[in-house]
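Left out: one protein chain. Kept in place: all the others.
== chain A ==
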Amino acid sequence: MTTTATPLDVVALREDFPILARTVREGKKLVYLDSGATSQRPTQVLDAERRFLETSNAAVHRGAHQLAEEATDAYESARARIAEFVGASLDELVFTKNATEGINLVAYAMGNAATSGPEAQRFLLGPGDEILITEMEHHANLVPWQQLCLRTGATLRWIDVTAEGRLDLSNLDELVTPRTKVVAFTHQSNVLGTINPVAELVAAARKVGALTVLDACQSVPHSKVDFRALGVDFAAFSGHKMLAPSGIGVLYGRRELLEALPPFLTGGSMIEMVHMDRSTFAPPPQRFEAGVPMTSQAIGLGAAVDYLTAVGMDRVAAHEHLLTEAALAGLGEIPGVRIIGPRSTVDRGGAVSFGVEGVHAHDAGQVLDSLGIAVRVGHHCAWPLHRKLGVQASIRASFYLYNDLDEVAALLDGVREAQRFFGVGPVPGQG
């Protein structure tokens, strides 16, 4: 974390996001604190998509006409820029629908190892093998592994979460054993904001030859992430959480692994040769991109990466750090508010989840909504984590580069208003 980066000019930057200027619920200024669910898109991204569709739209990687050529060039150019943004090379970057699909791709492709060639046998799982995840995973990095265990007979194990919302690595030696074949974990928790020690987990996995799969959905949009430097084997993220359209995501895989990995979805454009009774497959990344892919969306993600690069990821991270610090401090001062996750900003990103004593998260969210403040309420697709921390549902505010300190202040006022409305606030004069 560099705190010496030039501060963002949020006022100027917000001009790029027309939606942020609208009002909601009877003229309230929109305070959008739900970027952890999906981010807003700047005009630069929308324009890039529109420009592509108005000038060069065609099905990529098929056809020899000029539009097909331009479309393919635009699509592959986006791939190159996105790859550079995350420290990967061109052929290590597979376009998917979103991170969920990316993780499922790995899980299903591994499940196909049993019926694939000798090069795929390194992915074979069976009874006695183990997949290690963590208790803080989003359902997208949990359910696919449960299902893979069901299909293969492998056993699912997990790293516990401490009361503070960090991984309990005290028994990592017992959890990562020669039986461990996959270690899948989130880079940054979508609920707690916790940034996990990737290096330590990768080192433990490597020692036993296990593959690592990183859910980078909440890290890539918010800080400089270099997959090669992190040393993970696979990683997935979604475009819509980083200023890009929905329907586009990325799976990163180390080259030698993608080369050996069997396909997941099969069909057009992922083949090498097709006969009536058998087929062979294209090299990666095409092997994992069956059918005509999302094209304007990929171009939109390329434009989003250009936008974020121009702003500077160190400045984005420093800005969110500032907002998170203010939110943690402010919420910490409100009696009856329980922050779920680390109270300090050390190894912590800009998702701040909390509960308000005596007010259900849904009801608090409704009060905030009536004030124009958009937050997420519920379990945020991390039900086991909520259960573990003894919380049924929580309120999550998540920040991005276009948020400012006034919006943090609005959130704090909104929380006090929810307490007042439901009659659970501190009694005036006594608290």
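One rule holds in what follows: contacts are C-beta pairs under 8 Å (C-beta built on N, C-alpha and C of every residue); 3 or more make two chains touch, one makes a residue touch a chain; residues count from 1.
By our rule, contacts and distances are computed from a predicted model.
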- Name the absent chain as its UniProt record does, using one of the following: "Peptide/nickel transport system permease protein", "Nitrogen fixation NifU-like protein", "Cytochrome c1" or "Acetyl-CoA carboxylase carboxyltransferase subunit". "Nitrogen fixation NifU-like protein"
- Among the options A:62, A:228, A:343 or A:362, the absent chain makes contact with A:362
- Who touches the missing chain here, A:25, A:62, A:228 or A:343? A:25
- Task: May I ask you to list the residues on chain A that touch the chain which is not drawn?
- Result: 25-26, 360-363, 366-367, 370, 377-379, 383, 386, 392-393, 421-422
